[in-house]
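Just below is one structure, and these are the notes that go with it.
Here the complex is missing one protein chain, while the rest keep their positions.
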Amino acid sequence: MTKRKLSLTGDTAFETIKTIIAVFIALAITFCVLALTCENPVASFVTMLTGPMTKLRYFGNVLESMVPLVFSGLACSLLFRTGLFNLGIEGIYYIGGVICSYIACQVFGNSFTHPLVAILVPALIGGLLMLIPGYLKAKYNANELVTSLMLNSIYLGVGLWFIKTYLRATDYSSTASPLFTETAVLPYIIPGTRVTIGIILAVAAALLIYVLLFKTRLGYQIRMTGLNPNFARYSGMNAMSLFLLVHFISGFLGGVGTSVELLSIYSRFSWVTLPGLGFNGALMAMMGKNNPIGVLVVAFGISYLQIGAEIMSRSTTVPVEVISIVTATLVLLISAQYFLRGWREKKLLKEGMLHV
Amino acid sequence: TTAPATEEPPAEATAAAEQTEATEAPAAEKIYKVAVLVPFIGDQSYFDSVNAGRLAVEDYPNVETTLIEMGEDKSKWESYYLDACEGGYDLIVGGNNDAEEYFYAAAKQYPDQKFFNFDYVNHVELPNVFAVTYNTPELGYVAGTAASLITQSSMPKANAEKIVGIVVGMDFPAMNDFVSGFCQICYENGVQVLIGYPESFTDSAKAKEIALNMYAQGADVVWQVAGGAGLGVFEAAAEADKYAFGVDSDQTIALSGQPNLAATIVTSFYKDCGASVKYAVDMLIAGTYPTGAKTLGIKEGAVGLIQNQQYIDMVPQEIRDQIDAQVAKVAAGEVTVISALADDAAWQDIKAKATAPLN
Amino acid sequence: MSAKGGIPLEDSILRLENITKVYSNGVVANKDISVDFRKGEIHSIVGENGAGKSTLMKILFGIEQPSAGKLYLRGEERQFHNSLEAIDAGIGMVHQHFMLIPTFTVAESIVLGMEPRKSMLFLNKKAAVAKTRTIAEQYNFDVDVTKKISELSVGAKQKVEILKTLYRNAEIIILDEPTSVLTPQETEILFDELDKFKKLGHTILFISHKLGEVKQISDRITIMRNGESRGTFNNAEITMEELTARIIGRDLISSYDEKKHDWPEMTPVLKVEKLCLIQKGQKRLENISFTVKRGEIFGIAGVQGNGQDELIRAIAGLTGHVGGTITLDGTDISKLSIKKRRETGIAYVPEDRMSDGTAGEASLGDNIISTYFDRPSLNGPFFMRGRRINTEARRLIKEYSIKAESPSQKIQSLSGGNIQKVVVAREHNTNPKCMLAEQPTHGIDIGSAEFIHLRLIEMRNAGAGLLLVSADLDEVMGLSDRLIVMYDGKIAAYFSDIKGLTRNELGYYMLGVKQQTPEEIGGALHD
Partner (left out) sequence: MSEFLSVIFSEEFLSTVIRVLVPLLFASMSAYIASLAGIPNIAVEGIMLMSALFAVLGSYWTQSSWLGLLISIGAGLVMALILILCTIKMGTNPILVGIALNTFSASFTVFLLYLFTQNKGTSASLASIVLPIVNVPIIEKIPVLRAIFSGQYTITYVCILSMILLAVLVYQTPLGMRMKAAGLDERAAKTAGIDVNKVRIIAVLISGLLAALGGAYMTTGYLSIFTKNMIAGRGWIGIAAQAMGGTNMLGVAITTFVFSLFQAVTNVFSLYDLPSELINIIPYVGVLLGIIIFSVSTYRNSKKG
């Protein structure tokens, strides 16, 4: 059998070329949209691309907005690895946020123990809550999309009610918690920005999950179970407990993510709708091909673009909503599997024919 | 006497705050840059009203304004404020509930610029900040007056039952501040109040269903305090052939495209944020920018009801007179209106009383 | 000797000229293949796994497009862009893997794509049932067309696949390894049918790794190797030995008998006593008792679906609800988890290598260690040792002559035979006391099959007990030392010595025509 690795068109090289070209096309489309909607498209375009680099605070914005995306992206990627389409991280972000806020509003400990508890408790509870759809699926084959979507709305209702009944700030006019106790707030690590140790935690989490997945026995079992549960069971792995463990870790990450976000960026809990970070996490996970490092890169890229576009829209007449067109194009092009495939196949065919 | 909210002279609206005259400042060369920060416009409520105020001052030859929409993601708001401060504006208009902390933090950090909080909850005393708030309970009280008079009237769509309704976007104190005064006067007048919370400011279909239920249970007038979702109440009113009240600005104007819906609106109860924005800019130009906080109510004309032609045509003279009399009483300070924001216990009490079925 | 050339175009119904196929991943599956098929012949295509047989057939059926070359149908140049065009041109194909939807009924499966209609727009369900029933009767196929596919036995599914092509009026019928799942009797019936079709003027293209069948039924045979055609031969002009040699490039070992070897102490290693299994309210296994000893291959013959699969899965621990006991080397394992059973000394080559035996998306390396990934030699205190795993995988690739580029290659990009070798290598590598081997050479070319057989014999000779389940009578009779036949979830017969046992005799027990007494069967446990 004549089977050859063909260098230029090899998998990695091709993926890289593809992504670069996709980004270029998406940017070109963005430029066209800008040309249609504002007076000075070139300047706006440059602002969008370089904006986040012009000020430390802006770059800080990029980092701070990628943190929750990394956590929810990691959480979703783990879930997707089990082959399930579970969107429950959205709800975990909400209810975890409520729990975190409750703890953050109490007075105890010091500026180390307080945030530690305020992050770990929601994380644990998040992990446990994630077991509900996980168990229902594993044991009774209850559709995880239904259960997770329903649970999201239920967590929202219960969380709102809890805040209103037990944690409402009396000095605040909408449903919100009181100000977090000072000890609970995470310290800033880059002066002049709101970048806290959250970013370090996010990167650490990504690396940790990477090591877990690709270097440990547990990760090996998780990967095999995700790829083919029958095979994992046949090989002697306990598919059910692995499945539940993955759900727990995922919920745990969700809990950490929401807590870090709240304790870094917010001074009180005032979400009255689902934050949308869970859905964005699903996007990160899919674009990052469920690989922790991929999630990290994608989260940075999307945040950079988003912040760049916001800076641009602030200084020009372009409506903020235009950003969504840019993001949608980018997402669709980058994740297109067949994009440039024709070209690649032609090349492969040519090279292949040489060996005939 | 057609007088939509935004056209009211600012001097009258804020008569209490220092004496004012000169709108055309002597230092004609100076261009005043004003930034207005709101989460978004198009809420059919006070962000739109603030924007109306901005548009009004935009016509001044020496004023340049920028509207900055920050979006609904609160985590991004801080940077919008800091950017505005760094953008060299003379006056930064912003604040209101959720953004207040960023507003005051920015004001503290940039003491050379002036700041105006168009609707404060917790004012922080700073030399460069002026803040106003509106007496919402008084507005609710006036609306309740009108509602309870109409339901007992012989107006064509009014029925025998003494029931009125109020659809409130979400169940939280700032929203309930509209309801407390409403309940108070209705209870005094022996009218039952139905309160519905769709728990959304966008789901107009849900608001419609709730309002339809209210009408089906005997309400003949429903007040909507639910932003975009509240438009569903007018749809319900049109379908049930009953009355509705608008909120924040003259909603018959907003509904210009849908005359059958506009026709259900007896009147709208406004909160004139726009006028206060204009007032702040005028003061800035005059070089007499105030500091401190002010509550604006019926007396100042910052809240009240729209008395347009439709209102006059729809509501009989004697009812209008009764309403005017009640408004005068409130303006004169003869009534103590319960505020849900300030006194939770009293609010819970009046809510229980006003919603109890009549026998 | 070669039948190539010489034939005038008119005689051939379908002619391929210089067909080359390069897959999008750069694999050259077919190289410059020219062959023609005549009207009314049975034409076999043989070759090793991955030789490119299926690819060539997929090209004929419009599923794949050739990268170069021409295709003439009835003398006219054609190109099929999809199966529909091929079907319209009178080509039908029974695929190597069933193309049936479990929730559809037989009638629905058959008419799918060419549904009878009423008033142009609507599905005529009655006509569908009637038409399929007529066709089934016409060709003497005994299937209930109103049954769901999921309720059918493998043989019945095969019949449905063939009915599908007949319903479409196929003049040319392609059968890609249709017999690998059939019993001898079923195969006989199929061959009778094929003969009938041939006489009716259909052309049949037949792919099989069972050369006996090929010799029995073919008019002509095309041999493929490494994506190339190694010539087309008239059946009468080529001997079995020649055929074998041309396919694998060497001779086969004629019999494994010489390799037989008596282990010094034939102590029992696996003991199954009174095993019962109830699934979905039906008795699947009833009172199964037997003993497997060290150094022997214990065979289980039977038509598929008579409980062999359930039995093996129950022993391996994949199926619960077991009554009775399973003892491995003195330990009762019937309540243990799969992992514990494996640790006690069970290894298992599953029937379905794709759904149980491997994770297709995972790398070869990941697949080849799945049953002993936690072995200390492959692990550090916290992390798995990637380099050692790689070394181990490379060693096995070499030892089992698995055709693969590297351990990091996705396993699904290997050919079926090589995937099977990975499974056997992995299970062998755990050094089991008892190996459960279920259809270990299903769909595998003769060369690879021989290799796997030798490995199994080697294991036996090293003192392991082997439990071999196979529907292939040649395999089960060729390898087993002792043998039971299963019918309807029960042991129908036990043979302590298979010498002198005939295929026909075995066939009677397999079909439930004959049945031994409990005493005779008792020997399975006590011998």
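Lettered A, B and C in written order, each chain numbered from 1.
One rule holds for everything that comes next: a residue touches a chain if its C-beta (ideal position, glycine included) is under 8 Å from a C-beta of that chain, and two chains touch if they have at least 3 such contacts.
Everything quoted here is computed from the prediction, not taken from an experiment.
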In the full complex, displayed partners of the excluded chain: A, B, C
Residue among A:Leu78, A:Leu151 or A:Ala206 that touches the chain left out of view: A:Leu151
Full-complex contact with the absent chain, from B:Leu37, B:Cys85, B:Val191 or B:Leu212: B:Leu212
Options B:Lys162, B:Lys242 or B:Lys351, residue touching the unrepresented chain: B:Lys351
Touching residues on chain B - with respect to the absent chain: 40-44, 48, 69, 171, 194-200, 202-206, 208-210, 212-214, 216-217, 227-229, 231-232, 235, 254-258, 261, 351-352, 355, 357
Hidden partner chain, residues of chain A it touches: 85, 136, 139-143, 145-147, 149-151, 153-154, 156-158, 160-161, 164-165, 279, 282-283, 286-287, 319-325, 327-328, 331-332, 335-339, 341
Residue ranges of chain C at the interface with the undisplayed chain: 61, 63, 82-84, 86-88, 93, 95, 99-101, 103-104, 108, 112-115, 117, 121-123, 164, 168, 278-282
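Keep in mind that, in the parts below, only the chains that are shown with their structure count from here on.
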Centre-of-Cα separation between chain C and chain A, whole angstrom: 45
Geometric centre distance via CA averages, chain B-chain A, whole Å: 38
Distance from chain C to chain B - Cα centre to Cα centre, in angstrom: 77
Chain C residues within the chain A interface of the complex: 20, 22, 24-28, 31-32, 50, 67-68, 226-227, 316, 318, 337-339, 341-342, 348, 350, 355-362, 366, 370-371, 373-374, 379, 382-384, 386, 403, 405
List of chain A residues in touch with chain C within their complex: 1-6, 9, 211, 215-217, 220-221, 223-224, 227-228, 230-238, 341, 344-345, 348-349, 351-353, 355-356
Residues of chain A defined as touching chain B within the complex: 57-58, 61, 64-65, 160, 164, 168, 170-176, 194, 261, 265-267, 270, 272, 310-311, 314, 320
